[in-house]
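Just one protein chain is left out here, and the rest sit where they should.
As written, the chains take the letters A, B and C, and residue 1 is the first residue of each chain.
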Amino acid sequence: MQIEENKNEEFKPCIVAFCCNWCSYAGADLAGSSRLTYPADVKIIRVPCSCRVNPLFILRAFQRGADGVIICGCHPGDCHYTTGNYYARRRMTLLFGMLDYLGIERERTRVEWVSAAEGAKFAATMSDFIDTVTKLGRNRKLRDLRCKE
Amino acid sequence: MLRLSADKLDKLFSAISDAKELYLPVEENGSSKFDKWSEETQVNLNRLNTVKSPKDLFFPQSEDLMRFKKEGKKITVDTPDENCKEFVVFGVRACDVKSIEVLDRVFLSEPVDTYYESKRKAATIVSLACSEPEESCFCNIFGIDATEPAADVSTWLADDYLYWEAKTEKGEALTESIKSVFEQAEDTSAVDAQKENVKAIIEKLPLSGLNLDYFKNNDMMDIFNSEKWDELYEACLGCGTCTFVCPTCQCYDIRDYDTGHGIVRYRCWDSCMYSDFTLMAGGQPRTTQKERFRQRFMHKLVYFPMNNDGEFSCVGCGRCVNKCPVRLNIAKVIRALGGEV
Amino acid sequence: MSRNDMLIPKVAVITGITTQTPDVKTYKVNAPEGGKPFEHMPGQCAMLSIPGISEAMISITSSPTNKEYMEFSIKRCGCLTEAIHALEEGDEITVRGPLGNHFPVESELKGKDLVFIAGGIGLAPLRSVINYCLDNRDDYGEIDIVYGSRTKQDLVGFEEIQNVWAKAPNVNVYLTIDNPQEDWDGHVGFVPNYVKELNLSVDKTVLMCGPPIMIKFTLQGLIELGFTKEQIYTTMELRMKCGIGKCGRCNIGSKYVCKDGPVFRFDELDELPDEY
Partner (left out) sequence: MQRVIDKVKELLANGVADRVLAWKVGEFPYDRIPGVFKDDLDGLCYDSFSACNLSKYLINETKKDGRVLVLMKPCDSYGVNLLIKEHRIDREKIYILAVPCNCKVDIEKIKDSGIKGIIDIAEEGDVLKINTVYGQKELDRRQVLCDKCLSCQGKKHVIYDEIIEDDEQQNIEKTDRMEAVEELEAMSPEERFAFWRSELSKCIRCNACRNVCPACSCNKCIFDNTDTGVAAKSNADSFEENMFHIIRAFHVAGRCTDCGECSRVCPQNIPLHLLNRKFIKEINELYGEFQAGEDAVTTGPLTFFTMEDAEPDVVYKKGRD
């Protein structure tokens, strides 16, 4: 599977968003049904819980051409499985620290807690993240050259 | 014989690389490898062996074989160009020269591997005689003379001069093209003295006395069933270090990689030490590390000679001796099974 | 720019699919321009591949006497075979071959009485020889076919066995299944036992293929009956990648199964380490 690259001259980042089924995925729905707009460059991948996101998923997304990866989960304390997002929080903190340590731009990864009721927050978060990543430009450091066209 | 002052080596390298790409032992970031020469490269001709052997130039650790494109149900196969740019490898030790002969027996036997062949044809190999063998060396037991390396051109670094002697047509051609950097060596006594000296040193090296008779004179199944294997393999971690630093190991894997816009089929080095090497949907014929460990050495010391006129698939370069994380190696295997004279 | 290397496959198209058993399908394969991708001898193999999945060694089940197409019987058991089972008529795959040696149909086997012993999908490589022999019927003596599988449904090519082989002159077909079944009135029992019951005359030549456990016990049985290892051939399978004796995967002793095999006589196997 290849995340399609926009070949227009103007840089449009490719964003992968891992969204928890119980909150932010519904938040995205709400954003949609409330007719809130956010750029269409976000590819949402639904996961059962933010702690389902294996660091490999994030690296794979970058490998295949993502310019930014965002993980959205339930607010701490609100996890459908009680504690999943607490574990995710530690894992992602460490992983992001490592990516930074390896010289990968730290703004390319983000974790955001978005509940099912926060459609507006979802849209705003995505717009903001896209802005940040757009400023950074194309992800060149964590990319598999074989996947380049 | 020709010669050139050792402080003018850069001149030689730049003359060679004017016409062809030049690869030679390079020191980089705490490691060494055969790499392309440019004025900035840190050449190291004192290091006896690079970590990866020059086999990487003929049989790269990873190599694209072909590309597939799928359109609907249609598949098209796209293969890379067969022609390879001519290149020169400089500073290949006698053991590594021999290892390329071993690889030739595998890849140039029918059916010929054209990927290897094209690079092999494009290469001119310039060897460099050893002046300071180390304790891990045992090329002599395979009949290799470290002081008289084969290849297209042989060279010696002795007494601040590089002595140069073309041995084949390819070597003559290369010499002709860069003739101007050399002077005629009237006196080659420095080379002779070095040869004498190094031969005496080799006599004294701890592994020089290893004996291969056991592997020559015993039945394959007797060696295979030897009880010694039980003890030998014990510490083996099952990593692939020995395989990947080995100049003669030639096993490979073929894999497909979906790039999202076509499929690349590539091959890469593989190791018989890995548990998934022989794993099938239906089971695993080599169930423990013992079998895998035994396979590697049986192949080098017994199976390969059986198929190749008694030629061993080890050249005594000592890389596995130096690099094994737990210091197991072929020398230990030869000694444990076969003993010494 | 086509390059000639044994690692580079040819494109082929699937022109027919027959579902043989719940997990075995037989595929007719042609070159895109028609005809066969290449010629082969009975017992030889080919590397089939779906680019992007992987490549695997599969025996060619059709006889070389079939001039129109090639056939492969494939049991679903791994990653690639799973993907092949999902293919449809008209889909393209890649093949390369012929690889390996073949049964000595033109030499040692000529004029002999032949016994074919197969279990399950093990019939696939033997089917090539059986049909070759039937198409050159005068060159061979009496033919016995002993074939067993777990259930009636798992017998590969049941129709061909009943309608073609069983009706051919001087051919005896013996079928068996592991356990009794309602719509089965034939023999019930494991192949090795059945072979012993059949009391085959010991001057025949045996060609055998099946799961390792079947091979092991049938071989024992045949030796007890008085057969020698020189009379018994089998065809083997190991993990393979290159198919030309270079990648090292299928190396047993001094042999490479892909190049020196897959067909071996049991006296040859005796001289090799037991790593298959």
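Basically, contacts are C-beta pairs under 8 Å (C-beta built on N, C-alpha and C of every residue); 3 or more make two chains touch, one makes a residue touch a chain.
Because the structure is a prediction, the values reported are computed rather than measured.
For the chain left out of this view, which of B:Ser31, B:Ser189 or B:Thr287 touches it?
The one listed residue touching the chain not shown is B:Ser31.
Looking at B:Trp37, B:Phe107 or B:Tyr266, which residue reaches the missing chain?
B:Tyr266
Which residue, B:Ile75, B:Val245, B:Cys272 or B:Cys317, contacts the hidden chain when the whole complex is considered?
Counting the whole complex, the residue in contact with the absent chain is B:Val245.
Even though one chain is hidden, which residues of subunit B still touch it in the full complex?
28-31, 48, 51-52, 61-62, 132-136, 201, 204-207, 234-235, 237-241, 243-245, 253, 255, 257, 266, 268-271, 274-276, 321, 323, 325-329, 331-332, 335
May I ask you to list the residues on subunit A that touch the chain which is not drawn?
Within subunit A, the residues that touch the unshown chain are 55-56, 59-60, 63, 76-77, 83, 86-87, 89-107, 109-111, 141-146.
One rule holds in what follows: only the chains that are shown with their structure count from here on.
When the centre of a chain is set as the mean of its C-alpha atoms, what distance in Å lies between subunit A and subunit B?
46
Averaging only over C-alpha atoms, locate the centres of subunit A and subunit C and give their separation in whole Å.
51
Measuring centre to centre with CA averages, how many angstrom lie between subunit B and subunit C?
40
Residues of subunit C that contact two or more other chains, please.
None at all.
Would you give the residues of subunit B that are in contact with at least 2 other chains, written as numbers and ranges?
258
Residues of subunit B touching subunit A in their complex?
Against subunit A, the touching part of subunit B is residues 257-261, 264.
Of all residues in subunit A, which touch subunit B in the complex?
Going through subunit A, the ones touching subunit B are 1-3, 64-65, 144, 146-147, 149.
Mind pulling up the subunit B residues that touch subunit C in the complex?
Subunit B reaches subunit C through residues 65-66, 68, 70, 73-77, 79-82, 106-107, 111-115, 220-221, 224, 250-256, 258, 263, 265, 267, 270, 272, 277-282, 285-286, 291, 295, 298-299, 302-303, 306-307.
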